[in-house]
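Here the complex is missing a single protein chain, while all its other protein chains stay put.
Each chain gets a letter, A, B and C, in the order it is written, and its residues are counted from 1.
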Amino acid sequence: MYSEIIKNLKTDVRLTEALQACMNCGICTAVCPAAEFYEYDPRSIAVSVQSENREKIIDLLESDTIWYCGQCMSCKTRCPRNNCSGLIISVLRKLSQETGAFTKSRMGRQQYLILKTIGNNILSRGYCIHPTTVVPETHPEQGPVWKWIYENMHDVYAVVGANLDCDGPGTMRKINSIDLNELNNIFIVSGGMKFFDTINHFSKLKAIEMGMVDEYGEADMEKYTQYLLQE
Amino acid sequence: MEIKSKIKWSEYNKEIAEDHFFFLRSCIRQNFNPGAEKAFISILKNNLKKDIFDDARHTTCTGIGYHTDIVPFETMQTMIARQFSLMTEKGYKNCAVSCITSFGSYNEILSTWKEFPEELAKTRDYLKKATGREFEIPENLSHGCDIIYKFRKEIAAQSNYKLINIETGEPLKIVDHIGCHYSKIFPEKGVGGFEYSKVLTEMIQAWGGQPVDYPERRHCCGFGFRQYLVKSNRSYSISNSRKKFESMEPFKPDAIITNCPGCNMFLDRWQYTLAQIEGKTYGGGTNGIPVFSYEELAGLILGYDPWKLGLQMHQVDVEPFLKKIGVRYDPELKFVGINGKYINEPLFTGCLK
Amino acid sequence: MIKNKHVAIIGGGIAGMEAAAVLAKQGLKVTLIEKEAITGGKLNDWHHLFPDFFSPKTVIDNLIAKTNHSGVNVVYNTEISKIEKLNGRFELSDERDTKFYSDAVIIASGFRLFDATLKEEYGYGIFDNVITSVDFEKLMKTEGKLLTAQKTEPKRIAIIHCVGSRDAKTGNTYCSKVCCITGIKQAIEINKILPDSEIYCFYMDLRLYGLNFDSLYLHAQKQHKIQFIRGRLSEIAERFDKSLQLKTEDTLQGRPLRINVDTVILLIGMEPGASNNLFTKNNKVTIDENGFMKPINMHENRNSSTHDGIFLAGTVICPMAVNESIENARAAAFEVISYLEKNKL
Partner (left out) sequence: MNDFSYLKPASRQIDFDKFDDRLLLYVLKYELSFATCISCGGCTATCSAGNLTNFNVRKIGLWLRRGETEKLSEEIGKCMFCGKCTLICPRDINIRNVILLIKKRISMLKTEKEMP
């Protein structure tokens, strides 16, 4: 699974951009929102990747650590060597998913949840988000006004001049099937679909490993989803 | 190593196209502030007499998918190439991007294509294979806020209201929040760079208000993509938002203005949630500090109806702010549905009942 | 006889003065061309020298006495912008087309201070309580005290290392080398006048290369309670009460750190002089990748430029301390003599 890990890392053009020589100054961690909240330190990510130490990198791929970053890229702005820890994280996360390492950490396993929400939205609606997917029960922080919007969606969007789920241009319009088809083809040709399959594949293996199987011995992904939501 | 030339950011200005824009929508903005995007097009067309094209065929750029790491870089490149292809087909050369995440992604990709031409060639190939399409690289890529910034004085000249307290005659104190991906990744893509970007503060000034600096002005709102999207990670989000509110509290701002759809929504909603958890607000009594996008604020001073702008969709009630600047509006129409029919009301607005 | 030969020296700072005095003492005709109305250069603004708090005024006074004594012709208010070799001799001219002729030239035009306003995130020129190490020296020299902009005694002071040095964001990727020890010296000076204040140095590495530099560091920790936090400063912001909020990482703990202070001192680095680029025109003088004057060999001969007969002295070559600059100038004078002797026919 991990053969040629360092080589795989280095073939990503983004790493060339993201990591010159790090001098360990900590200017990134100083303003990092993830360091603010989690046991996380973008400086040490850069140092570990720079070391090219195989064990260290594998540990990262299997850890919660790489999933703490919020991708705000505040690290990029200040770095005195023009590095970008956030972009190094993107490269590590990609590799973690390609190798299946992400299922070894709690935060990594959440990729399956994101695939099921954002991934599904993209393929089926052409948007990352749709109001019907921001359910008040699972988003209590959205507050009573959003609950009112959600319950009166058709009216509220129409009043502000949106074109919710209808044909033609405008806000929240329905993306028609020709365009969705092009989007799906792009995902097939450029490797997006394969990547979705990879996340699904490893998540299923994990579900089986954890004994979440149905009567036919297949992975029970509904059970796995519920597990991830509670985890 | 690349040695950058010494840029005096405070004097730096980026190029913003004058006219003929191809509009690219935002997933988050059209969801939570659909009226804002509608207003943006209207301001450009009707107030500024510009040509802006809203193509029904364009889709998400997949930026949120990319930054939650489920969408590979190659796929996002090809998706964005498709938007460019639609633009090319319609004869446009200037993009007007509504979303900050998209704006960052477009810039990241344009920079990658410049640095690694093989990535551009690969993308052209993927797009051709998947859709038969070809594309040209835009001549100018501006964020919606860049365009409003460019024409801020024209907007001021046409405005019905100013960002001035009509009772005291004092300018309103407004804090700005710039979305991280506007210019943290590429400072040269932001008006005035990143640290002291002028894009919102000079709008505030042009419209009569007083921009207020506060220590955590540059701190992320806390969206963090996967940190908000997965429910069990949301403490990250609220912790970082709180940091900003704590920092702006002593300055007693009348409003927050942002250029990013996500920040707009989060800074509005987290005020409510924090108040529910902590039993207090960070300003504005039980209501909180109202949060506006640049289009909403431009629309307001131009005299657009606040309920057509969709300001009733904010959790923090905008009415105290409307009263401060003397906007004439009908409070009875705030929560009505199509054709003025009654459709209930939210349980409450603001942060604390 | 080289005694009839004429040497022109550009820059009447400490390096130019030392080289001039040495050459004139050997009997050469020396013209020292200074752009300001006085000699001594940037050292005139300095209060105390590291690591022993020696008086810079003594250094300058001695150099002035030496130049006067040896018969150096000092020309003031003249800024050379062009060096050209014509008919075997050098022609130097300024913007007003004043011309000087010589058989050899020493460029001793020194350095430029990093413009801290370029580092916007540190708020210099934006927040009143952010000053530079040079502002601090001037303050100590003229007023002998450090107050906040609100005219109160600062209770907490932060000293920031590497401002405009080792920083691709500002285009300066080299180390200015004298800032670390300057920071420690200034921290001690502050503690002497404000013994109850807390003083913090924010550093990435402490580069204390000179003799007794490290012992001054030890002394600062032990006798003056100066605290050192390893983390490069990320940003300075002003709080409602005009105090300053600093954000860095405590890298030894791996955690972000926030501290509010009353005054910040930025240790600004040395940059290549503004006129370096001008000097490379009309001749074969070259600059290095940082913009400093390029010597023919940085190990054996830092004083010879890449143009025969044009020599370098002091901080036009690279950042240097006062003693190094003076020694370097003396070596330059020796190189000039060797050159003139070799070419006396």
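Here is the rule we use: contacts are C-beta pairs under 8 Å (C-beta built on N, C-alpha and C of every residue); 3 or more make two chains touch, one makes a residue touch a chain.
From a predicted model like this one, the values you see are computed outputs, not experimental measurements.
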{"item": "Partners of the unshown chain among those that are drawn", "value": "A, B, C"}
{"item": "Residue touching the undisplayed chain, where the options are C:Thr152, C:Gln253, C:Asn323 or C:Ser338", "value": "C:Gln253"}
{"item": "Sole contact to the chain not displayed, among B:Arg133, B:Arg242 or B:His314", "value": "B:Arg242"}
{"item": "Residues in chain C touching the chain absent from view", "value": "218, 221-222, 225, 227-228, 230, 250, 252-253, 255-260"}
{"item": "Chain A residues touching the omitted chain (full complex)", "value": "35-39, 140-141"}
{"item": "Absent chain, residues of chain B that touch it", "value": "231-232, 234-235, 238-239, 242-243, 273-274, 276-277"}
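Everything below uses one rule, namely that only the chains that are shown with their structure count from here on.
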{"item": "Mutual neighbours - chains that touch chain B and chain C alike", "value": "A"}
{"item": "Approximate Å spacing (C-alpha centroids) for the pair chain B, chain C", "value": "46"}
{"item": "Centroid spacing, where centroids are CA-atom means, of chain A and chain C in whole angstrom", "value": "50"}
{"item": "Residue numbers of chain C (touch at least two other chains)", "value": "121, 168-169, 235"}
{"item": "Multi-partner residues of chain A (each touching 2 or more other chains)", "value": "31, 36, 81-82"}
{"item": "Interfacial residue positions of chain C with respect to chain A in the complex", "value": "121, 162, 166-169, 204, 230-235, 247-251, 254-257"}
{"item": "Residues of chain B touching chain C in the complex", "value": "1-10, 193, 195-196, 213-218, 250-251"}
{"item": "Parts of chain A lying in touch with chain C, wherever the complex brings them together", "value": "23-32, 35-36, 41, 43-44, 78-82"}
